[in-house]
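The structure's right below; bear with me while I get my questions together.
A single protein chain has been omitted; all remaining protein chains appear in their positions.
Entry: chain A
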Amino acid sequence: MSDTIAVIMAAEGFTPPGPADFDLPPIFGEVTKPMVMVGLSVVLIFTLFYAMSRKAAIVPGRMQFAGEFVYGGVRNSIARESIGSEHFMKFVPYLFALFTFVLVNNYFGMIPIVQFPTFSHSGYAYGLAALSWLLYNGVGIWKHGALGYLKHVSVPAGVSGVMLLLIVPLEILSNIVVRPVTLALRLFANMFAGHLLLILFALGGEYLLVEASPSVLNIVGGIGAIIMFFLVSALELLVMFLQAYVFTLLTAMYVAGAVAEEH
């Protein structure tokens, strides 16, 4: 991988892709491509899952079975496993919407023509992380009261005395400040870096094979870049799913921590 990148970077007259490649020009007026994509994703997800769930048959057809596979996965193995069977149902709609929203917007990066992961624009990731932050803190305050929740997030069970001076700021920092930031950055950085790699191999391979002088090094490097493009694509398919899963799972776990009686 790094060899191929070195060959691409060494090629004369090649401008490597950078953040500027993510700054797409508006399609019309102020509307940019990711703006259209988020809207499209909402329409797509709702239409698809509404169609799959509409019949609500006892014996599901193929469509409903596929829908239930996704819904049941989020409902049972993320929401119920993390939050527990007492409270989880209240959060299933949010977590299911979150999972499908992130998943579809991530896979937009792999769908021809669309081919751009929405969350490589950090704003969308910040927005989602902010909502998850509001959710789990809101739930905590609703459950324990403002002061109770502050104690709940800052004082872990079994810690007392001088240690509290050290632990309390750390707990507040990690539970209130770090969580949403990592949540957003993890998603954004994965999508950004993955897409950047794909652009690099696609453009670099094309440049080496088509525009650079046809030397052995350039041709081998070009073919290597194309192969790398496919390998990274396969990896990205996995990463896109994993990021959707991790974002949803972490939100569920934060909610679980907020509704929990004790740490």
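The rule is simple: a contact is a pair of C-beta atoms (placed from the backbone, for glycine too) under 8 Å apart; a residue touches a chain by one contact, two chains touch by 3 or more; residues count from 1.
Note that in this section contacts and distances are computed from a predicted model.
Chemist: For the chain not present in this complex, what protein name does its UniProt entry give, out of "ATP synthase subunit b", "Peptide/nickel transport system permease protein", "1,2-phenylacetyl-CoA epoxidase subunit A" or "ABC transporter ATP-binding protein"?
Modeler: The missing chain's protein name, per its UniProt entry, is "ATP synthase subunit b".
Chemist: In the complete assembly, which of A:A20, A:V162 or A:L238 touches the absent chain?
Modeler: For the chain that is not drawn, the touching residue is A:A20.
Chemist: From the list A:A57, A:A146 or A:L242, which touches the chain that is not on show?
Modeler: Once the missing chain is taken into account, the touching residue is A:A57.
Chemist: Using the document's definition of touch, tell me which of A:P17, A:P34, A:G140 or A:G257 contacts the absent chain.
Modeler: Considering the complete complex, A:P34 is the one touching the chain left out.
Chemist: Residues of chain A in contact with the chain that isn't shown?
Modeler: 18-20, 22-23, 30, 34-35, 38-39, 41-42, 45-46, 49-50, 53-58, 60, 64, 67-68, 71-72, 75, 89, 92-94, 96-98, 100-101, 118, 120-128, 130-131, 185, 188, 192
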